[in-house]
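Note that one protein chain of the assembly has been removed; the remaining protein chains are unaltered in position.
Naming follows writing order (A, B and C), and every chain is counted from residue 1.
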Amino acid sequence: MADITTSHYIVLSALIFAVGLFGVVTRKNTVIILMSLELMLNGTNLAFVAFSRHWGNLQGQVFTFFVIAVAAAEAAVALAIIIALNRVRKGVTLDEATELKG
Amino acid sequence: METGPLLAVVCLFMPMLSALLIAVLGGRMPKICDLIGIGTMGVSLLCAIVLGLGHATYGAQTWEFTWITMDVGWVTSEPLSWTLGITVDGLTTALLLVVTLVSFLVHLFSKGYMHGDDRYVDFYRWLGLFTFSMLGLILSDNLLTLFVFWEVMGLASYKLIGHYFFKQSAFMACKKAFMTTRVGDIGMFLALLAIYLYTDSLQFKEIFANLDMIPVGAQFWIAMGLFMGAAGKSAQFPLHIWLPDAMEGPTPVSALIHAATMVAAGVYLVGRMYTLIVLSPGALVIISIIGCFTALMAASIAFTRTDIKQVLAYSTVSQLGFMFTALGVGSNIAWKAGLFHLATHAMFKACLFLGSGSVIHGCHHLQDMTKMGGLRKKMPITAMTYLVACLAIAGFPFTAGFWSKDMILQALWAGNGHFDDVYKIIYVVLALAAAMTAAYMFRSYFLTFEGKPRDQHVHDHAHESPWTMTTGLIVLATMAIAAGYKWHDALLPNSPGGLEGVLSPIATFAKTFVIHGEGNEVAHHAHTIALYTSLTVAFGGMILAGVWYMTAFGVGLRQKMRAMIGPLYGWASGKFFIDEFVQMVFINTSIFFAELTSWIDSALLDGFVDGTGSVTMKTGAASGVADDAIVDGAVTLAGNSAWWGGALLGRFQSGRIRNYLFGAVASVALFAVVMLYIVAR
Amino acid sequence: MNDYLPVLFMALFGVLFATAALGVSALLGQRGRQNRVKNTPYECGMPIESHAHARFSVKFYIVAMLFILFDVEVVFMYPWAVSFGNSDFARDAFPGTGLLLAEAAAFVVVLFLGWVYVVKKGVLEWHQEA
Partner (left out) sequence: MNLTLLLPEIIVIVGGLAVMLRDLWLPADRKDGLWAWALAVPLIALAATFLPQLDVAARISVDGAMIVNPEATALSGSFYLDGMSMLLKRAFCVAAALVILMSREYLSELNRGQGEFWSLALFALSGMFFCASANDFMSLFVALEVVTVSFFVLVAFKRSSGTSIEAGLKLLVMGSLSAALMLYGIAFVYGASGTVFFDQVVVNGEVTRTGLRDLLATGQLVYSTELLIGVMLIFLGLGFKTSAVPLHVWVPDVYQGAPTPVTAYLSVGSKLAGFVLMLRVLEVFSRSGPMVDSLTPFLALVAAVTLFYGNLGALPQSNIKRLLGYSSIGQCGYILLGIASAWTVGISGTLFYMTAYVVTNLAAFAVVILVSRATNSHEIDDYSGLGRKNPLLAAALTVALLSLAGVPPFIGFFGKFMLIGSTFGSDELRWLGLVGMVNVVIALYYYLCVIKRIYMREERHPAKSVVPLRLKVVLAISMAALVIGGIAPQFLADKTAEIAEELQFAPRPRGGEHR
């Protein structure tokens, strides 16, 4: 059997991305959704790093750093919002956020 | 910018300034809003007068600026350019004078009439905006801004008619006015669209230069579309129904809207687009027939009204019919006659409306003529001016109305060489309508001012109005006589300051018509016949009214009449012979006719419009949105289905993030699949 | 195939271990004898003092969050350090860089200002009530 090629990494990254996507769509708890989103981002990171190796330049790796940083910022804000949601609506599931509609 | 257009621009923006100033300052200084209004309108009037006096020098000037030039690249390879501007020619100058004069006097009049009104400030604000839009409409050199001003005027008139919005009737009236005119606007809008599509422009001069690009079949429909818009604004059958109801507005508003401005806009539109309309003889004759029918119908209804403003309202409808009848002839003189009558009518009808306002004010908001009578001694100025205006509208010799009506009849008799037989019939009918006009107007005069007071209480408390109100009456009464000379001169094609600028395109197209020009033997013949006819109908109508109403209600005067007429007819049929004759032949017939038309009016047309309205409202109530006056039937229907579509979308918008997420992911996937399919193909 | 062998072993081992652990506990554990004491987490330990879901001060999360944020920001130091030390790389990824130090300084200053904000807001003062 052949070596592990870029394609394999990409398939893996797609799978991680898909798992994250699945979690985002099916989960109810906002914290878990957040985790799933991180999973999606990490799937992408994997793809970036794999492509970085494939092309022999470091752009993909640098991109990954940015993604990590942005993801951290997003997570910080998200947790703050979730805490605030918990204070106002006494819960952290998405069912707490269904007032705006129509 | 040259002097002429500069003056016109100042004239145009003064009322706008007034509306803005009042809107800004009105809250803090409600006392001065009338002064702002009157002052700015004074400046406007001054500009118009200077413009009118210097018309010979200014001639037909236009001022235009390029709104936008952009490379659109899909119509022509040249960049698309939209030019807007104002045009100052004879027609514009004439109407500018009329509008600013009446508007100024109405502003002044309102200071007295509307004194103490809760919404005094609002009233002046909308008055300003209304005048602005009317002036803008007149000055526009293109159909685009004309249409914008047309619609803004609709809104302003809606607010003014609905000034007493807390009264159910007033509220319904303004709604009806808005809705009915909107029906006409559909036609107008389609016509505009067609014009733009065929000629690639909405500028008058471009349209007239490219008339040959409009196919013959389309000419008729464009003309009819324009007329439909005009009929809505100018209250022609069957879209006239809003005007009598609109009397719910304050009387100065009636004087402004229903005498000089808004109802004139339709006539102006037809007059302005005459070069185009005249291309289609079929459309012309339809305009004439509808105008004539409206004139007769409204005149006969006017007989049955006891409310003084209602009489004037139907009289307005009728007189507008006269104008359209004339315009429908499609000859040089007809054009002049129609617009000439527009100008003279503005003067005497504004005088009549303001006079009725003065009476209503003097009688403490009483409008029923059967409770009046003998007011001449109490309100001498009002009575005198009202009488003068009545003479003018009746076509008494040497008043303004005489000249213009004479010219209308003359134009009708001359015809245009296409449907001359029809025009002859119209001539006869219109002459009858003119006679009736004289009769019902004097009926209203006699009932109000002459004879014995029928309600002593009202009579005792009646008083003459303050100077702010009577000034307008006197000026307008003077104009009701003088206007005939001024306009008559101005409108004659061979006199200086005439309207050749406007007429020259018509002259070009006159080749296609058998236009009977001045000095022609037929025209001379027509002139003579018209003169006799108009004299006959004027005096006939006035005498009939005098005889009938003075004998029936004024006992003293009836004695005099009997003494005067008795020896003549006493041998034959006794003292009430004339009464009965008039009753039988004239009044009964006309009452029957009036009732018939009134029935058509109320049962059919009102029913139709109200029915449409109520169906709309019911649908609206069911769906919860569409009970509105702005969007008319067809759009409402489309709107309702669209609304359900929107409500359906609202179900997607469930507020649940999970659904959103799922929807988003699913639709991204869907998009991807669809796209890959498209790309693979 | 050789590349996948460790993965395969890893997976096999994981599955085996899990099933073995479950199987052994099922085999050795005595079913059917259940009572309250049996079901407590620590059957033979200390009596439970409080609920497992103890409430922490929200400060705990905030400080944790701040740690992560500042920690993650430092990640940018790596590419910077690499390119600072490796002129070949610097030319490759960021050609024409004469301001590498100043850039890093600006970055650190901004981070420092963030730290000033945090301190001034009193987030790091533990003794104050939340």
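Here, a residue touches a chain if its C-beta (ideal position, glycine included) is under 8 Å from a C-beta of that chain, and two chains touch if they have at least 3 such contacts.
Just so it is clear, the structure is predicted and the values come from calculations on it, not from any experiment.
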Partners of the unshown chain among those that are drawn
A, B, C
Can you work out which residue in B:L35, B:A209 or B:A664 touches the chain that's missing from view?
B:A664
Residues belonging to chain A that touch the chain removed from view
6, 10, 13, 17, 20-21, 24, 30, 33-34, 37, 40-41, 43-44, 47-48, 51, 54-55, 57, 59-60, 62-63, 66-67, 70, 73-74, 77-78, 80-82, 84-85, 87-89, 96-102
Using the document's contact rule, name the residues of chain C that touch the chain not shown here.
91-99, 110, 113, 116-117, 120-121
Those residues of chain B which, in the complete complex, touch the missing chain
23-24, 26, 66-77, 119, 122, 125, 144-145, 148, 155, 158-159, 165, 175, 624-625, 628-631, 635, 638-639, 642-643, 645-650, 652-653, 655, 657, 660-661, 663-665, 667-668, 670-672, 674-676, 678-679
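Quick note on the criterion: only the chains that are shown with their structure count from here on.
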For this assembly, give the contact graph shape among line, ring, star, complete and other.
line
Counting only C-beta pairs in contact, which chains form the busiest pair?
A-C
Please tell me the distance, in whole Å, between the geometric centres of chain B and chain C computed from their C-alpha atoms.
81
State, to the nearest whole Å, the distance from the C-alpha centre of chain A to the C-alpha centre of chain C.
16
Taking each chain's centre as the mean position of its Cα atoms, how many Å separate chain A from chain B?
69
Multi-partner residues in chain B (2 or more other chains touched) are none
Residues of chain A engaged with two or more neighbouring chains
none
If you look only at chain C, which of its residues touch chain A in the complex?
1, 3-4, 58, 61, 65, 68-69, 72-73, 75-76, 78-79, 89, 92-93
Listed in rising order, the residues of chain A that touch chain C in the complex are 1, 3-4, 57-59, 61-62, 65, 68-69, 72-73, 75-76, 79-80, 83
Show me the residue ranges of chain A that touch chain B in the complex, using the header's touch definition.
21, 24-25, 28, 94-95, 97-102
